[in-house]
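A single protein chain has been removed from this complex, and every other one stays in its place.
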Amino acid sequence: MELTRRAFLQASALAFAGSMAYELSTQSKAFGIESSEEDWKLVNTDEYTNICCYCSGGCGVICSVRDGELINLEGDPDHPINEGCLCPKGAAMFQLRNIVDDKTGEIVHNPNRITKPLVRRAGKSDWEDISWDDAIAEIARHVKTTRDENFVEVEDGVTVNYTPAIGSMGGSQQNSEEEYLILKLMRQIGVIGIDNQARV
Amino acid sequence: MTGHYCDFKNADVILTCGSNNLENHPVSSKWVQRALDKGATWIVVDPRFTRTAAQADIYCPIRSGTDIAFYGGLINYIIENDLWQHEYVLNYTNASYLINPDYNFDVSTGLFSGWDPTTKKYDTTTWGYQTESESTWDTSSTGTYSWVSQEGVPEFTPPTLKTPKKDPTLEDPNCVWQIMKNHYSRYTIDKVCEVCGMDPDTLELVYKTYASTGDPAKSGTILYALGQTQHHYGSENTRIMCMVQLLLGNAGMAGGGVNALRGEPNVQGATDMAMMVYDLPGYLHWPTVASTPTLRAWCEHETYSDGYYTNKPKFMVSFLKEWFGDNATVGNDYGYDWLPKVPKNGDDYTTIGTFELMNKDIMKGYFAWGQNPAASDPNTSFNRRAMAHLDWLVVADWTETATATFWKAPDMDASQINTEVYFLPAALIYEKSGTILNSGRWLQWRQKAVEPVDQAKPDYEMCDLLYRAIADLYRKEGGKCSEQILNTKWDYYVDGKIDPRPVSWALNGYNVEGTDFSKGKVSLLNGFANLKADGSTANGIWIYGGYYNNSDAPLDPAQQPVGRRGHDDPGNLGLYPKWAFSWPANRRIIYNRASADLRGQPWNEDKMLVKWDGSKWVTNDVPDFAANKTNADGTTEPIPPNNKAFFMKWEQNANLMTTGMKDAPLPEFYEPFESPVKNTLNGSQNSPMIKYAENESVKKGDASQYPIVATTYSITEHWQTGAQTRMCPALDEIAPQQFIEMSEELAAEKGIKNNDDVRVFNNRGSVKVKALVTKRIRPFTINGQTVHQIGMIHHWDWTNMFSTGDVVNDLTPNVGDPNSYIPEYKAFLVDVEKA
Amino acid sequence: MATERFIQRHSLQTRITHDVFVIACIWLMISGLFVFIPPLAAAVPEVARFMRITHRIVGCVFIITPIISAVASPGGVKRFFAKYFTKWTPEDVEFVKKFVPYMLMPKKTHMPDQDEVKSGQRFADGMLMLCAVAMAISGVILWLGISVFHVSAGVLAVQRFIHDLFFLILVIFTIAHIFLGAGIFEPYRPGHMIGLMFGNGQIDESDALYHWGFWARKEIEEGKNIVVKEVPDKK
Partner (left out) sequence: MTEQAILFDSSRCSGCKACQVACKTWNSLPSPLEKNSQEWNGSLQCPPDLGSNTRLIITFNEGDNGKKYGVNWAFGRRSCMHCTNAACVNVCPSGCLYHDEYGMVTYDAEKCIGCQYCRSACPFDVPRHKGSDDILGGSVVINKCTGCPDRVAHGRKPACVTTCQPGALDFGDRDDMIAIAEERVALLHKKGFDKARVYGKDEMDGCHVIYVLKYGIEQYELPENPKIMGSVNASSKVMKPLTALGFVAVIAGLAVCYISGIGYHRDTMRYDEKKHDVIDVDTGEVIKHIDKEAGER
């Protein structure tokens, strides 16, 4: 197995933390601007490699993490495609999670992000909060009702088992394993209307 | 992409046409610059003088939507000036194949032979070959296809190989070469200039420069993106580029190929994974009512008579085995009937069609996974009204998108909309792990760096929650065809928790024996060559075979091919075979057999990918052809060079002319759906097979009302509908508002000054944006008439805390391509006025 | 008990205006020095930063004080201009000619009688006022130019030069003003010079006759501003 410096560090980290090492077990909410006595922004950070979420260049990025919080994100210098470089969107990927408050100068979670499930009821003009459990239960019920009411078992003498009433859009944003699960989830309830960002 | 990003450095000429690669695929700039530093020439053909054009050696303007005229002219130029690569074209393409004598193209009507005016479809029989001889598969126990007769393999009648007639002299009037030569003889330089709007000197310079790569030692690459594809003949645009690359012998070369710069991070993966109506993972076809109602029919209809796709039943049975697990047996056709079949009106279920279905109250529930059709699809104001017919909508995303809040749109009345909308907060890319593919088909592993903020969850976890909840309901209450759901294998857990790694096992493929996901035990397949049609192997997507194949450490991606980080670069060609994994089988440049001549000697030693040394193949890249064969006794021996350079085709030669497209055997120029001028190349204004053009919602505009050509595009600072990038303050700061680019001439005509607010409108909508008046945009003279074109960026909508704007896709027409169903975003009509 | 006569030379308003102005001026000079003298700021940056804030606040006082005073007493402004922009008499000319000899040989040089404001005083005070105006204007431009209007660097540089130049002139004339006005110079010492601005604003008859002969005699003749006080008998 080829090991670069970075891969070696990761391999050691993995060995240290066991098979689930690539998932962090704890997350600290206490983070803020780096204290001035630390001479280096990335002091005591762990590095994780990732791939940019914009165009299809597949540029490598390195996420520097301290105490479960993202401290920095920049190009992966070992990556053969981007050699550590990132375009403006890639260079701003850190901000998807954390941004600098322009009033206080402190680093905070991006307020534009929604991090709780929401539901909008019929005829209402705003969102309501909903728990994950309730949201999933309600969606499952919707799927069953819609599917059972609109299901074609046989067409032209052929077993077809599809529902015309449910559509699914997307997949180009997800990882491939997720794409497979989305595809599988949708096709196994009989969905024909599957499409993704390949065209739009 | 047939190549990959690093490969651009090997090109002698780079043609950017239909992409704005510096702005929208900025990493390409690094590799284009490397090529330039080695002396390459860079041509940019674009309606606008972009930041990409600013750095190119040659810039040539082109009216949006006229690429086939441009490339048709290039083909004509190559043929007329004898600049094509003779040995390559003669041996590796179907140039010498004889076509059915009934084939015809009628210039006056713009129709090919086989047109049925009632169904408005082509019967492609007359586009096919004349047959020389027929042969059948040897499925005996010692035959090449002995596997067909083995136990467990579904019964099917193997296809008959019809060897085509050929004329190696290329003189026969029915041979592909003569038909093609004749077809493009109308595409003269003057004609192309008249249609596309550039001047003949510039065009000829472009043709001459690019055609220079017909020199066998040289390679030219074409970088394209949605500028080529987002037309109602976008697939033909792509095909004609392939033809050019074949004529010049560039396909399969290092620094050559046809390179789609794809726009989404994992759109390559989504396409591979068949997140489309008609597709099945790995570019197979999903079962349809019309052609493949049974597994037997599928095997008979889909399996090629020769070439690598003779193996399709292996891929399909393995797919069904992975999909249904133990529930799939040879006795029940491996569960084939439980898969939903695409009905005859399957086209209606693609993106554009789904909104019509909603509008007709046929589609009632909708999932949007990180996609934003209420802002990104064409004719979005219609789409929003259609979505209001939905009973329910589920959106999984990072932020409030236009889709999640279509009921909050300025033109919608929430009190009248009864759709129940669920927003599921998704984890960011570095808050979860998994595989992503780039345009170069590289599968790379993403490591999770941090936990999702608050209650956000990865999409895989959402899928799991939904699957379990739905399956529970059917288990408890029963319902329509509940076995479809309950027989599906869904066991991708590690320590009881949903996890992407077992899914990776499924995608890579595994031996059924020795595998038990529930026990964390898996016998991974080395590659797709190990797949079998007898139910002993399982695989979710055959082309990924080998990306995650180390059974010794199935839970450690770093010890899998996908997690490799090696920098070896044999041949110094930027192939990096030990970095991650590239499908298929870690091939970095596909069709690489074509990088060497008939005797297996590289056209250019410096760009050696594969080479026959007289007794074996010496390789820098994994051979994308049958380089070795396995004998009955299990030994392998090399296969000496032959002409089978394109073994994914049944002919094993590349197709200059094809029956594979629905709308034309040879790309022919038609005007965009909405165009200010008449088609002067043939008698049909639009492609006869344009999709959805007759839908009421389209509201076609004509040039008397809306004389200005508009095209939509992205800028480097933002991305797609801006849902992600507008949430990044640093990006809003460097590109705060939506603008259109227009010429000084048009601005003067309309009394518009730079930075003015302007209104852009047509029958479908009206948007207010800023005007950027610039010399970089120049009016075109088409057929002697002045045609103005504006460029519109499309990254805004009403959502977001930091930056909002109008939805530009309210203006785009919801018509599409008959092969890919892609909408025509790149050329439509509008008018502009000062706001 | 003998009596002594005093002339009321400056009103309360004048004195307050002058004194507030003086305090502001001194504060501005001190706080300005923190910017002007690098090692000073480097040594105590916290103090320097505080001084810089006060430079702006006190600058406001410096500018507003005379304006308020002028608005409160338009007549005073008129009189002020009348006495400062008056015709030069032969005595005024003689005063200027004799000024340097007088400063060096006060015992041997006798100055001519003067009006209410000596010619030299008119010149010196005029320079002080010119400097104040120039400093105020350039200061305001520097301040607002940076914080509100974001003017070009060239404008700022020119204003800074003006600010520095007039600071130089101001320093020279201020020292001279203090030297004479506060009675450090011995010929100016007897009497109540300091009290004119920092006391009751009155000048005793003898000093008035010495400095401003024409004015003193006129005041005494008119008698309006004359205050008679009992003083202990002289020995």
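A, B and C label the chains in the order they appear, each numbered from 1.
Heads up, the rule we're going with is that a residue touches a chain if its C-beta (ideal position, glycine included) is under 8 Å from a C-beta of that chain, and two chains touch if they have at least 3 such contacts.
Predicted model only: the values in this text are computed from it and were never measured.
A.B. asks: In the intact complex, which of the presented chains make contact with the chain not displayed?
C.D. replies: Within the full complex, the chain not displayed touches A, B, C.
A.B. asks: Using the definition of touch stated at the top, determine which of C:I53, C:A70 or C:V93 touches the missing chain.
C.D. replies: Within the whole complex, the residue contacting the unshown chain is C:I53.
A.B. asks: Can you list, in ascending order, the chain C residues touching the missing chain?
C.D. replies: Contact residues on chain C toward the absent chain are 5, 34-39, 41-42, 45, 48-49, 52-53, 56-57, 103-107, 113, 143, 146-148, 152-154, 156-158, 160-161, 164-165, 167-168, 171-172, 175-176, 179, 184-187, 190, 205-206, 209-210, 213-214, 216-218, 220-221, 223.
A.B. asks: For chain A, enumerate the residues touching the unshown chain of the complex.
C.D. replies: 33-34, 39-42, 72-75, 77, 82, 84-88, 90-92, 94-95, 99-102, 105, 107
A.B. asks: Write the list of chain B residues that the hidden chain touches.
C.D. replies: Answer for chain B: residues 22-23, 26-27, 29-30, 32-33, 49, 51-55, 59-61, 198-199, 202, 715-717, 729-737, 739, 754-755, 770-776, 778, 800-804 touch the chain left out.
As a convention for this text, only the chains that are shown with their structure count from here on.
A.B. asks: Chain contact graph: line, ring, star, complete or other?
C.D. replies: other
A.B. asks: Measuring from the mean C-alpha position of chain A to the mean C-alpha position of chain C, what distance in angstrom results?
C.D. replies: The mean C-alpha positions of chain A and chain C differ by 73 Å.
A.B. asks: I'd like the Å distance between the centres of chain B and chain C, where a centre is the mean of that chain's Cα atoms.
C.D. replies: 85
A.B. asks: Chain A to chain B: how many Å between their CA centres?
C.D. replies: Distance between chain centres: 23 Å.
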